[in-house]
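What follows is a single structure, and I will ask about it in a moment.
Here the complex is missing a single protein chain, while all its other protein chains stay put.
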């Protein structure tokens, strides 16, 4: 069965800005989904901010293996209840691929526990993305590095927790560097952040970037996810014979 | 200068329950602070839930190097604004030592990005705390293991992110195990979680537990913390000469 | 194509000791290989110390996706050149599953860079293996814990580097704990250490242990391995136009 993937797009710039619409007439989310669907192992559909429940209903998330997330101008408009719902699904095993300005999304900051801040510069400079670990599944099919000819610079310090793996590090004309591809695990879910993808450049049309997106969806797909119950606490019976002793809360009455 | 430490206590059980009050007449927070203050390198004071701003005003946190946190019955009563304030200070470099049932506190869950759930059992059983890394500063002065004669069992699976270091693993009579001492870094702040410390047993009177508390405060103390500004994003000038090119948002007008 | 797996066995106890031979008439390696071959996705064969080049010729390793390693009495008899050859293949992407007393093998110590020492006790006590992360692929098909009724105790401190992931932690009758399943990445290769498997108990006949072995082989299989050249240094041309400047070694003559 193909990996059931939902490409979430904020879809604000595309509606409001002629430059962005010129590059992504159907929206960035549609371009990303099209790129994913060239792989028979992936079945990608889209969801956007302006849909009811941002297109991320309980029922839909229950049938989603991997979610990709692009937002920029409207992070604050994403409903907290939906963010909690997405986090819950990640803990249960849904993969999450966070793209570009999604570093400041509620869901990414919630899962990281840090500010996720960075330096930036919009000057159309060149970015060279270096593959730190060519054996990582997310790097399959790439050379030792690839170039994004015009990019928004994202630079260190990037205030994220130390990654599980650093897959990509980017070099920029203007003298900056950035950990542009990093992995995490949160509960049962795998999380990948990938920085290339500014809205005013045609980055999601780039062949190497599309390769990364497909690889990332496959890497983030955990076939072994468990029901939510695992992620809730519970009282446990003893696994070996013991005799309960010691006090308990007085308000509970004496231990029997 | 001694490490300015604030021992935060929920202080609910101590007021409401005779068993707890019998063990900790001045409150668990006072016992913990007294234990810390036996070390001349630490200057510990206390703060509690029932104080204005939970005793954690901006002014006070600005002069706090390390915060310890014990809560259980009233996690939900902690104001979200105070939680955000504490998190901000951790990112800036304040150390945080989370104790026992604090695994379910808002601040710990916020910094971890996971449910932080576990199994538990209150039966006064024996806990043997194994030192996984005897060279870790938090383990100084301990033997290869130490015993908490009566404890609440906290058991795996403990849904936390993979720790930076696993310092302690506990064994229980009833057949369970638990990663009872784990470290993290979040922004500039060091975080240590330590599980022994149930309110109905005199665990914070235990000599080895007190050693761990003192060591943990010293380990969590980052003398190098930076102002908040580091943890906010900012636009960056080029560090090498570049010529800006490419489009920008149409709504901003043409690039000059 | 099934995962080409070589099960390496020291095969010393099996030949010399009646107790071991009684449990593993064809050798532990044969029992392990049989357990792996019940899965159609795995094609396991065996190799032993007493074969030429310990059964691990260049040609054979070149066609091996995953190697499992059990040794105990004869670690010193393994030729250093073969150890280097195996390490090279791991760096190139071959998976390695190290079993039980293999913690003291040359290959494991070489890849870890630490003593890999531990406490032990042979008393047939009970081991309960706790699944720390039930979503990990190596834990698929297991319950929250499983029991090895008679085991050799392996206990902390286990002097390994901090693992990438702690998958299992074991509890023992005698009061010890152990990180019984841990993962690493070394170059392109994934490494999994799994402790249950003492030669005088029928542990490799245990159903849950066999499940772990099959899962581990699948997890360690990196479909993306690269040729050895990646793991050698090389001089690099500039990726951006530069003018060489500054001194060089005088013995090389002046920079042109």
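Just so it is clear, A, B and C label the chains in written order, and each chain counts residues from 1 on its own.
One rule holds for everything that comes next: contacts are C-beta pairs under 8 Å (C-beta built on N, C-alpha and C of every residue); 3 or more make two chains touch, one makes a residue touch a chain.
Since this is a predicted model, take the numbers as computed values, not measurements.
*Asks:* Of the residues A:20, A:49 or A:131, which one touches the chain left out of the display?
*Replies:* Of all options in A:20, A:49 or A:131, contact with the hidden chain holds for A:131.
*Asks:* Hey, which of A:137, A:175, A:202 or A:233 is the one touching the hidden chain?
*Replies:* If we include the chain that is not displayed, A:175 is the one touching it.
*Asks:* Sort through C:146, C:168, C:184 or C:219 and give me the one touching the missing partner chain.
*Replies:* For the chain that is not drawn, the touching residue is C:184.
*Asks:* By the contact criterion defined above, which parts of chain B meet the unshown chain? Give residue numbers in ascending order.
*Replies:* So the residues of chain B touching the unseen chain are 93, 128, 133-137, 139-140, 145, 164-165, 185, 187-189, 222-226, 230, 239.
*Asks:* Which parts of chain A are in contact with the chain that was left out?
*Replies:* 128, 130-134, 144, 155-158, 162, 164-166, 169-172, 175-177, 179
*Asks:* Go through chain C and note every residue touching the omitted chain.
*Replies:* Touch with the absent chain occurs at residues 13, 16-20, 87, 91, 104, 110-115, 117-125, 150, 153, 155, 157, 159, 161-162, 164, 173-176, 184-187, 199-201, 230-240, 242, 244-251.
FYI, only the chains that are shown with their structure count from here on.
*Asks:* When chain B meets its copy chain C, do both sides use mostly the same residue numbers (more than half shared) or mostly different ones?
*Replies:* same
*Asks:* So how far apart, in whole Å, are chain A and chain C when each is placed at the average of its C-alpha atoms?
*Replies:* 31
*Asks:* Where the CA atoms of chain A average out and where those of chain B average out, how many Å apart are those spots?
*Replies:* Centres of chain A and chain B (C-alpha means) sit 27 Å apart.
*Asks:* Distance-wise, how many Å sit between the C-alpha centres of chain B and chain C, to the nearest whole number?
*Replies:* 36
*Asks:* Which positions in chain A are in touch with at least two other chains?
*Replies:* Counting only residues that touch two or more other chains, chain A contributes 164, 185, 187, 230, 239.
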